[in-house]
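The complex appears here without one of its protein chains, the remainder shown in place.
On to chain A.
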Amino acid sequence: MMNNSCAQPMWLNGPSPGQFYNFMGGNNAPAQLPRELTTAGPYGTKHSTAAITTGSSVLGIRFDGGVLVAADTLVSYGSLARYQNIERVFQINNKILLGGGGDFADIQSIKRSIDQKMIEDQCCNDGVVMKPAELSSWLTRVLYNRRCRMNPLYIDVVVGGVDEAGKPFLGNVDLRGRAYDDYVVATGFGRHLALPLVRERKPKDREFTFEEATSLIRESMKVLYYRDTRSLPQYTVGICTANDCSIKGPFKVEENWTFAEGVTGY
């Protein structure tokens, strides 16, 4: 007696009798899930609820010919100064700088996505490069989308650079997708310490000059080091003008603790 229990079906993915043939029938790509949900376990996934490994302040200052973006090289694990030599200011392309504050893993993640976009730009080979205002807008969309899915990237970034005409742009996007642009932006503690310090010095009728901007960066990073407990006396500065876009440093804060000898009573 014939045993057909092991026989393969004759016709897979074909039309049911009386139906039309569908060229993609049965071979449809599975619906694309949002990437962060594709690894869902049997009980779902837990979204992060706080930043774990964090970078502190990022400070950006716009001047008449470009922008400066500065951040110290510390990535903390809670109150532990865990990674002390990590650059947090990145050059994205010849027109854009990115300074990352907040959860450093999320910064690395978004940086990878941005780098991929830059590669796509280069592949087109048509001379079109992304401009800082465009990246800022794109980040707003991505971050707002993530927060709407109740899975935000815990980051606070500074985007700076120059556009095609050499006009400087400096903006800030945070984990909810809130964004603004100004002549000075800061994240983390810098928003409380450095921002007022820079605004105080702003001439009403003109932009900062390069010299003013650099000295303000130097001064602000010193204040941040003295006052912010999650900081180091070492920082890098990204500079972006029409002709040059690069990361300088690391620089040392000029620290002076002689006054400490006089501090008593604690």
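The rule we apply is simple: a contact is a pair of C-beta atoms (placed from the backbone, for glycine too) under 8 Å apart; a residue touches a chain by one contact, two chains touch by 3 or more; residues count from 1.
Quick note on the criterion: contacts and distances are computed from a predicted model.
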item	value
Hidden chain of the complex, named as in its UniProt record, picked from "Postreplication repair E3 ubiquitin-protein ligase RAD18", "Cytochrome c1, heme protein, mitochondrial", "Mannose-1-phosphate guanyltransferase" or "Proteasome subunit alpha type"	"Proteasome subunit alpha type"
Residue among A:S48, A:S137 or A:Q234 that touches the chain left out of view	A:S137
Omitted-chain contact residue, chosen from A:L80, A:V128 or A:A260	A:V128
On chain A, residues whose C-beta touches the chain left out of the figure	23, 124, 126-128, 130-131, 133-134, 137-138, 141, 164
